[in-house]
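This structure is in structure tokens; I'll ask about it shortly.
Every protein chain except one is present and positioned as in the full complex.
This part shows chain A:
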Amino acid sequence: MANPIEQFEIKTLVPLGKIGGTEIAFTNSALFMVGAVALITIGLTAATARRSLVPGRFQAGAEVLYEFVAKTLREAAGHDAMQFFPLVFSLFTFVLTCNLLGLVPGFFTVTSHVIVTASLALLVIGTVIVAGFVKHGFHFLGLFVPSGVPFWLLPFMIVIEVVSFLSRPISLSLRLFANMLAGHIALKVFAGFIVSLGALAASGGVTGILGVAGATLPLAMAVGLTALEFLVAALQAYVFTILTCIYLHDALHPGH
């Protein structure tokens, strides 16, 4: 149990067969993805089922969530970006729910796998590129040509802009993945210290007293880290969402 990496292992629950040499199965990761989606959709549908004019507690929560994401999108990308609202709202709720579900002891953290965060990041960048070309055609490439720059600097600037654009999906996916991974490893390591030093305390005598003192410190750390991880879970979901909104702004208004 003390192995801090074990929590990220993908376990096959129901093998489904092979497609071109790749094993396809219903895994613990898939279970939590489906669980998160079920939680979001059933929760939001049930909360808004009554369509009350004066909202109840759950409907008010759903409305706050909606207004929060809508405000973020409108402020970062403008009113015409509201066509992407279902995507942005799906991303925010999915990442937030997966992050928070991962904090339940024994639960799997979907967003601690780089393939998942990278797929979501590529979905965002793909949407930006497609929407940019659909809306502006080849003018979308003006995104890479900053205005007000001396022409001899332009080739240099274009290279920088292209590199910065290409680094977006990488930073977007790695930020979420690394935060989740590191946080869960740190929690597990400190929890492991509590167990080993607690066992020392159980042995009694002078070492026992040292063990009690030694186990209390990582326990306090684990409590603090848990609170921090809740903050990180919500914050990273928000960061992912607002960066998505900012990139969508580039797709809709590519001028610098």
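By our rule, a residue touches a chain if its C-beta (ideal position, glycine included) is under 8 Å from a C-beta of that chain, and two chains touch if they have at least 3 such contacts; residues count from 1.
Just so we're on the same page, contacts and distances are computed from a predicted model.
Student: Between "NADH-quinone oxidoreductase subunit H", "tRNA-specific 2-thiouridylase MnmA", "ATP synthase subunit b" or "Rhodanese domain-containing protein", choose the name on the UniProt record of the chain that's been left out.
Tutor: "ATP synthase subunit b"
Student: Decide which residue listed in A:94, A:144, A:190 or A:247 touches the omitted chain of the complex.
Tutor: A:94
Student: I'm checking contacts with the chain that's been left out. Which of A:130, A:195, A:213 or A:227 qualifies?
Tutor: Of all options in A:130, A:195, A:213 or A:227, contact with the hidden chain holds for A:195.
Student: Mind pulling the chain A residues that touch the left-out chain?
Tutor: Within chain A, the residues that touch the unshown chain are 1-3, 5-6, 8-10, 12, 19, 22-27, 29-30, 33-34, 36-37, 40-41, 44-45, 48, 51-53, 55, 59, 62-63, 66-67, 85-87, 89-90, 93-94, 112-116, 119-120, 123, 177, 181, 192, 195-196, 198-200, 202.
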